[in-house]
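With one protein chain withheld, the remaining protein chains of the complex are depicted in position.
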Amino acid sequence: MEYDPASESAPDISGRGRSRGFSALRYKFENLFKSRDLYLGLFGIIAFVGTWHLLTGVLTLPRFEKLPNPVAVLTEFTSRHPVFGTSIYAPQYYLHILWSVWRIIEAFFLATLLGVPIGLFMGWKKVFKDYTFPILEMLRPIPVLAWVPLAILMWPGREAPIIFLAFLASFFATILNTLLGVESIDESYFRAARCLGSRPRHIFFRVVIPGALPFIFTGLQIGMGVAWFSLVAAEMLSGEYGLGYLVWDSYVLIQYPVIIIAMVTMGVTGFLFSLLIRMVGNALMRWTVREAT
Amino acid sequence: MTDKSSTKKFAGTNSAAPSGDGRIEISNVTKIYDPGGVNVCAVSDCSFDIEAGEFCVVVGPSGCGKTTLLNAIAGFHSISDGEIRLDGDVLCSATKMAEPGADRMVVFQNGALFPWCTVLKNVMYGPSVQGRMTSHQARAAALDILRELGLSEIGDAYPNEISSGMRRRVEIARALINDPKALLLDEPFRALDALTKGVAQEFLLQAYDRMKKTVFFITHDLEEALFLGTKVVIMTTRPCRVRKMITVDLPRPRTYKVRSSKRYLELKREVFDAVHEEALKAFKAGERELA
Partner (left out) sequence: MKSPNSSSLKKLFNKIFSKAVLRGIVAIVFSIAFWETASRFAFPLFAFVPPPSIVLSVVGESFGSLVFWENWTSSFGRVIFGFVIAQIIGIPLGLLMANNRNIHGMTFPIFEILRPIPPLAWVPASIIFWPTTELSIAFVIFLGAFFTIVINVLGGAKSIDARYIRAARSLGSNRSDMFFRIILPAVLPSIFTGMAVGMGITWEVVVAAEMIAGKSGLGYYTWESYVGGNFPRIIVGMISIGLAGYISSSMIRLIGKRSTPWLRLF
């Protein structure tokens, strides 16, 4: 970790320079507008949307003509009186988002609440792992979406199966990463803790949990991704509200611009969720942020 | 005799790596970095020469800018001012950056053997990509040099299957097969334990005595510097400048026994005196904080 002037690419400022935080921030900000990447990126996105518009709206090539063009999507999205009932002014639109968000929160919290302790315990007590891990390994190769029919059979109503599927996806990812986290803790930390006179519960709370934390958050992030993924599919198959339902319903009702609106909304919402988890993780694990160069 | 002929063989016939003398002149080199808007002067007005075939060891506190100098010679970095010449030709200056090439072979601090190639393939790599040899010839030459350096048994192993000491030796072999004018080594033995290090140093000395290449060797281990070098250049704390130059007049070929000779101990005192003050300065400047 020697200061190495050899690396001509500027050393990571954000990680280390808390003392120089402001000047570094300003430097970054100034560079943002100087950087080619910003303009290239804008150009790329404009080119992408432009091509899309050209193919679907202007040239109306065969097959492409059927797809909604970006202008139609944007008009629908920003209209006060949307033709298909979905725009930033339509309460219905927010209702769909809220339903999806509420479901994902329920599923994700259940999965975290169950998955993290089970994973920690599996890593902590070998006997427990010996008994539970094989069952997990037998169930895991089955894609979560193959559970759809069984979930509908098992759970009453429309709501519970959907949440169950999102839960299941997140649950496996959380358990496995937590387990991996505990197993990755250096043996010498346990020895040091014991030398310092820790009792088992001290070791559990002061070594096992913080030691596994980085992996737990990786698990949560993956878990959120797959939960969102499964939720959309479950909503498409059986739902009354939610963004997945909106996509499918718009297809059935031939309201094609709404499909794109729903897709983009899903992308943005999913992205925001994973961002949130990353931020919580970074706040809880200052030490890893500082160590990373 | 055999040594000479084998050297010729490595060089190939229409050699891309020219067999000149390998004299390096470093004059008034300055290097300023600009990480995040803060100017850092890594090297300031640094001048010294390395004679052809000389084993020059550069010593200085951690992070003093030795590596910057090496990277400039190797062609990985530009310099802000001054110039570096190899055999009279300008290698790099304020306006010109050197091109990496097979006439200046680098051995890296943490080793850079390609992990996806076996030892033999690693050693063959240079001659075969330069187009100096067919892959058949390259294989023969690589086997030759491995045999000569006592490494033939590990030819088919992957780098991560052999010990770190062995890896360093293979890397030196990979450099030497190209018959470079100069060998640039950046703390190559840093990560080795003391015993392995001793063996690796003797290995390098044997290779040097046989090939007589110009060597630019960076270390912060003073004993290593004295044991290996013909000339020891002691650098100041950043910005890097020459503080003192010491000619090591210990007889060659050297073995570990040199370390207990009287002359060695005298030189050691001289070097330690010169470096201690710099080390203190570096320590106070809180260089570690930047690490």
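Note that the chains are named A and B in the order they appear, and that numbering of residues resets to 1 at the start of each chain.
The definition used in the following text is that contacts are C-beta pairs under 8 Å (C-beta built on N, C-alpha and C of every residue); 3 or more make two chains touch, one makes a residue touch a chain.
Source: prediction; values computed, not measured.
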Options A:L59, A:L95, A:L113 or A:I142, residue touching the unrepresented chain: A:I142
Full-complex contact with the absent chain, from A:L98, A:A192 or A:V268: A:V268
Footprint left on subunit B by the chain that the document does not show: 16-17, 74-76, 100-102, 104-106, 108, 110-112, 114-117, 125-126, 129-130, 158-161, 174, 178
Positions on subunit A where the hidden chain makes contact: 7, 36-37, 39-45, 47-48, 63-64, 66-67, 126-127, 130-135, 138, 141-150, 152-155, 228-230, 232-233, 236-237, 243-244, 247-248, 250-251, 256, 259-260, 262-264, 266-268, 270-271, 274
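Here is the rule we use: only the chains that are shown with their structure count from here on.
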Between subunit B and subunit A, distance of the C-alpha-averaged centres to the nearest whole Å: 48
